[in-house]
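What you see is the complex with one protein chain gone and the rest in place.
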Amino acid sequence: MHGEAVLRQLALAPGIERVDSPRHASVLLVAGGIPPYLHEELRRVHDQLPQPCATLWFRSEPLLGLESATRIDELDDLPRALIVLHRELMSGRRGSSPRLLPDQPPNPWEGLGDFGQGGEGMMGGTPYGRPMAMNMHDDIRDGLTLDSLTFRLGPFFPALPPGMKAEITLQGDLIQTWSTQLVPYPVSLDAVFLDALQRPVPIAELELARAREHLHRLFHGLRLAGLERLGRQALQLANTLTLDSRVDGLRRRLVRCGFFRLSLSGRGRLTEEQARKIGGFAARATGLDDDLRSEDAHYRRLGFTPVTQAAGDTRARWQQTLAEIEQSLVLAKQAVGQDLHTSETGSVETPHGPWTDRRPEDASRLLGDLLPGLEWGEALATIASLDLAAVSEWPLEAWAAAPRVASHEARRA
Amino acid sequence: MIWRELILPVIVVLAALGIGAYVVAVLDRLIAGTLGMPQTGSAWQAPLARGAWLLTQTANATEAPDWRAWRLAPALYLALAATGLAVVPWSETLVATDLATSVVLWGSVEALATVVIFLHGWSANALFALIGAYRYVALGLSYILVSMFVLIGVALPAESLQFTQVVVSQAELWNVIRQPLGLPLLLIVGLGMTFWGPLNLADSADLAGGTASEVSGPPRLVWDLARAAMLVAFSGVAASAFLGGWLGPWLPGPLWLVLKMLAVLAMLLLLGRLLPRLPPERCVILMWVVLLPLAFVDLVWAGAAAL
């Protein structure tokens, strides 16, 4: 997942701050090619940066109208380029990026109606281009009939998996309906997982790659929970992962700061059927002990049995993630002592679920059943604790087939 | 006369507010650096560069905001912080507003902060800002009682609602020792008032910045400044109520107060960096079911010690 790889690189770079809203950004970084059907949304996000702003295109083709924008292909030069752009904007040496969309209200409205609101009756019309919320449904929790708000979120919303777009109806801060309109970009795995389908690979290498993948997910979850510091620690651990690495310190800090007991609400419980559909660690956190590694003779020789949790909620999934990282490190260390390779080919348990004859598929349509009734923060924490995207058929190094993610970065001195 | 009672206190309060807000930004960066988050440049310059950038950036608008309320809310929050700092006594004689009811005045600042923060989120007429605003009200209505009981606790031994009397009553023993539950509870209130760290429900990441998600440029600068200033005002109140305010040997009174304020600020900023954000529902339950009974205990404790 290359956009994500870029974000991780930038998260560790000093002097660059990733912001949650384009209003807070000075530079819009587009990492990887954006497919044409998302250009309209990208234009919208671009136009939402307050001026002066600039764009930086990393291995990506600038949008029509932004031909003069800076392009860059080298990952290591990225932090520097962002800082330079910000500095030029601030000193006025670089003009602002032009607006791409025409300056028109979303709907015509002015001058019509008794109150100039653009329509008939008190609430009719589209004042400032949008109707007022008049959409009454009985609430799913307490049955009160109040307004609900419908909107489309994504595909460039920082707290959702990259590329995911959903139509959501909220009543208060509770999710009433959720329908996934665009599924997240497929994630690319470390090449060792794809190799394992073809030929035996060293178990140590496979397990380290798995632990790394889980740590990357932990980084995103912790950032969303407001634990930026521990998120960075998880990331640093992933970058320097060796056979002797330990996650005890990270686990201890997470327990002590109350991540499990205070921050996670224990909502977002999967049913057995949903868990089976998502597969992988989320299924094991729901109590299913499906793991292709149990079928591998060499894993069995290492004494492998799947770790499981019973609860199947957000808390159980993060506990499971940590437990699987620990297990992977132990397995890797044992395997390297005995120089063991995988014995099965043609199937592999990826960090995102089992890959036998088919790749792990996208499961984000399940959110429509899982999320209604959850409070907004709980819903996003649930999404962060799951891993819904499909697995790409290309391994991580193939930049040309990079999935796409846009994110905005503001740089502060 | 005019100098001693009007001009000097005004200068002291406004200077403390401005410098204090800057120190908060510097301190936060230093703490982040100590906790292993790499920082470029000097921590002393970075807040200034950020401020300059926000002045360069243009202000955003939404489709149909309540303009007056939207621009007024950050300024009002700043004014509330200034009001809060005005009741803090710097020494026996140097107090901007030495009302007989200055504890009550601070209580009203806490209550009005909820209104102003709600206004900031509501007036933007944008979804995430609105959710942040309503979330904050849940928090604001929950912490206010905890705060009141704790502050009544420090008023008991002083037999007065005046902060100078509260400080004088600590001449023998500071309230932090006499009422050990008080300061920890008040620190949580402080995090709530400035929606900092674990209690950042209003401007959180899951709402893409919450009440500030649609704000950029100079209004955002004022909002950030006001938040830091409120933290400063709160630290002044906490230092006066629990750490003996200006009292201390050798050094002059105002210097003691500044040192104690810095200690409170460092504590709050450290907590802000170390703890995860609480979900709003969890937060309300925690305040009412755990912290409010603890505040009762604190009051009983304070009452027993005062008799």
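Going in written order, the chains are labelled A and B, and every chain counts its residues from 1.
Assume a contact is a pair of C-beta atoms (placed from the backbone, for glycine too) under 8 Å apart; a residue touches a chain by one contact, two chains touch by 3 or more.
Rule of thumb we're sticking to: contacts and distances are computed from a predicted model.
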UniProt protein name of the chain not shown, from "Peptide/nickel transport system ATP-binding protein", "Multicomponent K+:H+ antiporter subunit C", "NADH-quinone oxidoreductase subunit" or "cytochrome-c oxidase": "NADH-quinone oxidoreductase subunit"
Touched by the hidden chain, restricted to displayed chains: A, B
Hidden-chain contact residue, picked from the options A:P79, A:G154, A:P186 or A:G280: A:G154
Selected residue (touches chain absent from view) among A:G3, A:G172, A:G221 or A:G268: A:G172
Residue touching the undisplayed chain, where the options are B:L48, B:A64 or B:V115: B:A64
Footprint left on chain B by the chain that the document does not show: 5-6, 9-10, 13-14, 17, 55, 58-64, 71-72, 74-79, 81-83, 86, 96-99, 101, 103-104, 107, 122, 124-130, 134, 137-138, 141-142, 144-145, 148, 152, 155-157, 159-161, 208, 213-214, 217-219, 221-222, 225-226, 280-281, 284-285, 288-289, 292-293, 296, 299, 303, 306-307
Residues of chain A in contact with the chain not shown: 21-23, 38, 41-45, 47-51, 99-106, 127-135, 139, 141-142, 144, 146-158, 160, 165, 171-174, 375
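Operating definition for what follows: only the chains that are shown with their structure count from here on.
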Interchain centroid distance [CA atoms averaged], chain A/chain B, Å: 34
Touching residues on chain B, where the partner in the complex is chain A: 32, 35-41, 45-46, 49-50, 52-53, 56-60, 63-64, 127, 131, 134-135, 197-198, 200, 204-209, 212-217, 220, 273-282
Residues of chain A defined as touching chain B within the complex: 12-15, 19-21, 23-24, 26, 50-52, 86, 89-90, 105-106, 127-130, 149, 151, 157-159, 170, 172-173, 222-229, 232-233, 257-259, 262-263, 265, 375-378, 380-381, 412-413
